[in-house]
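A single protein chain has been omitted from the complex, and every remaining protein chain is retained in its original position.
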Amino acid sequence: MTVTVSRKAHFNAAHRLFRSDWDDAKNEEVFGKCNNPFYHGHNYDLIVHVTGEIDKKTGYVMDMKVLKDIIKAEIEDAFDHKNLNEQVPEFKDLIPTAENIAVVIWEKLRPHISSDKKLEVTLYETPRNYVVYKG
Amino acid sequence: MTVTVSRKAHFNAAHRLFRSDWDDAKNEEVFGKCNNPFYHGHNYDLIVHVTGEIDKKTGYVMDMKVLKDIIKAEIEDAFDHKNLNEQVPEFKDLIPTAENIAVVIWEKLRPHISSDKKLEVTLYETPRNYVVYKG
Amino acid sequence: MTVTVSRKAHFNAAHRLFRSDWDDAKNEEVFGKCNNPFYHGHNYDLIVHVTGEIDKKTGYVMDMKVLKDIIKAEIEDAFDHKNLNEQVPEFKDLIPTAENIAVVIWEKLRPHISSDKKLEVTLYETPRNYVVYKG
Amino acid sequence: MTVTVSRKAHFNAAHRLFRSDWDDAKNEEVFGKCNNPFYHGHNYDLIVHVTGEIDKKTGYVMDMKVLKDIIKAEIEDAFDHKNLNEQVPEFKDLIPTAENIAVVIWEKLRPHISSDKKLEVTLYETPRNYVVYKG
Amino acid sequence: MTVTVSRKAHFNAAHRLFRSDWDDAKNEEVFGKCNNPFYHGHNYDLIVHVTGEIDKKTGYVMDMKVLKDIIKAEIEDAFDHKNLNEQVPEFKDLIPTAENIAVVIWEKLRPHISSDKKLEVTLYETPRNYVVYKG
Partner (left out) sequence: MTVTVSRKAHFNAAHRLFRSDWDDAKNEEVFGKCNNPFYHGHNYDLIVHVTGEIDKKTGYVMDMKVLKDIIKAEIEDAFDHKNLNEQVPEFKDLIPTAENIAVVIWEKLRPHISSDKKLEVTLYETPRNYVVYKG
């Protein structure tokens, strides 16, 4: 019996969307006010979904407390109250759009979830905009 | 890397469920209080999901601002503060159930989303009832 | 020990804002798209607040099940799936703005709440607009 | 045209996670504070999803009022304000984890949904933890 | 400049409403299904409100991190995953209605909030029922 278990987490961060190989006019045209050189920020809401068989002994697909601790160690401690462009190495050469942040989160979590389980990441940048990455 | 981006929107409208080729008793039996001839209404919450590859240059699957503007032009301007039965041509001969409204929204949006992307529509009629149409 | 207990309820209705003693241009100017003669509608979310002393015997300010039943009988059964202008007598000569609906709800509930308790009504017309009336 | 319709419901219950064939230390190690022998509880939020073709006559995949009544009869009346371990027969020999509760709900609902329709169940144990079972 | 700062927290617990000095029929009549001798439970959502002057130096009424830690130590650690009737001493002779739980929380927090500040407690028993106690 295959079930998906989901756990919510959150972090607050600053970011800016721009490419250093584009001039200001091009960055402004593509990224609009998200290109503000002084940054802006969001309360990111993260949902991590793990799909697998129910363990007959425990009734768990995965212990949610363990999943919570992995999310805290890998994502919240690395991203919370940070400037994603300046202080999170994964975004040194990668634009921190919601899409790219979701991919980075998926890649950081994947090694910590057993390989017989499917991993999916939902990331809310605002309550009105969100993205999903399934690997 | 395939990601789904989702954007929320909303509109308020009046509607009524009934078939002119059924008599009152039959309409009452099937549609109950949704058949009220004086109409009732809802705050519809709409989520539009677009799935595609991340553009390497922009980090976007699709510019959310562009998606927001398409939803406004095609759906909000056409449906908001309207009587769906009387004032929205698509429902002249189609019962405006949540299911049918979702299909109409999908069909109105599809030509405006590039054909290499998948489109999906979630429509909340109330916070307790919602429908999903994937085309 | 004075405590406020609050109970949520909801109803869906159609309405229209206009005055029959104003011409179309004046109604349009003041009420904009809320003046649509074919009506529009909302999912109204209602919160009823009752403030009073905790009954030492029961630990209740008021039995929430009783409050729920009063709201159903007086408000939900009267307003749900109705056209407020055409089918709810209180709005025969009163514009069904959120403000006026909240006052009408308060007046309909007041006789059913014991007089040593304070009554307050919160009414959400949309998740972004709401009103509060305290009598 | 295949559409998924979803209906929310809820119930409050007490439960405890433990195995009678494990000793206290083992139960404590695996289930932590969820193993409290005096029980704890949750407000469970349930979303039932039914996928099928839109009926051309009614515009419905399934009458939501009928779905609401099935959920009430099969799930809410059986689980609400109950102790899942002690008072719900399905959990006599099955640990009431969110995963197992979702499977039990799916199995209780399946015979009542016509066999040409797909059934899916989402169960929130808390606003931060939820599970999905698709059969 | 007087501002109210509010902090949300939550705990899950089991409880039962009954009086040992009433017989079963009387308990059933007053408390209905909340009287279930095997208990039921809730996800309680708590909001603690502190009102005071803004400290000119810090721009804070009160450090929210400090408030969060007080709520954790005094309330979450004491109530979470507990049976309120059996395992929380304050309810040994006090019925754990939402009203009484809010009063107990207020009394447990009051000594830890500086006396020049006003304290208020909002407690959600379910998303549809909540209570407020202002001392």
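Brief remarks on what is shown
The first chain written gets the first letter, and so on, giving A, B, C, D and E; residue counts start at 1 in each chain.
Operating definition for what follows: a contact is a pair of C-beta atoms (placed from the backbone, for glycine too) under 8 Å apart; a residue touches a chain by one contact, two chains touch by 3 or more.
Predicted, not measured: the structure shown is a model, and the values here were computed from it.
Put simply, the missing chain touches A, C, E once the whole complex is considered.
Listed residues E:59, E:89 or E:111: the one in touch with the omitted chain is E:59. Touching the missing chain, out of C:2, C:58 or C:100, is residue C:100. Not every partner is drawn; the one left out touches subunit E at residues 1-8, 54, 57-61, 63-65. Summarising the interface, subunit C meets the missing chain with residues 17, 19, 30-32, 94-100, 102-103, 127-134. Across the interface with the omitted chain, subunit A contributes residues 10, 12-15, 33-34, 36, 38-43, 80-83, 86-87, 126-127.
What we mean here is this: only the chains that are shown with their structure count from here on.
For the touching copies subunit B and subunit C, the fraction of interface residue numbers used by both exceeds half; the interface is of the same-residue type.
Centre to centre, using the average C-alpha position, subunit C and subunit E are separated by 29 Å. In subunit B, the residues touching two or more other chains are 127.
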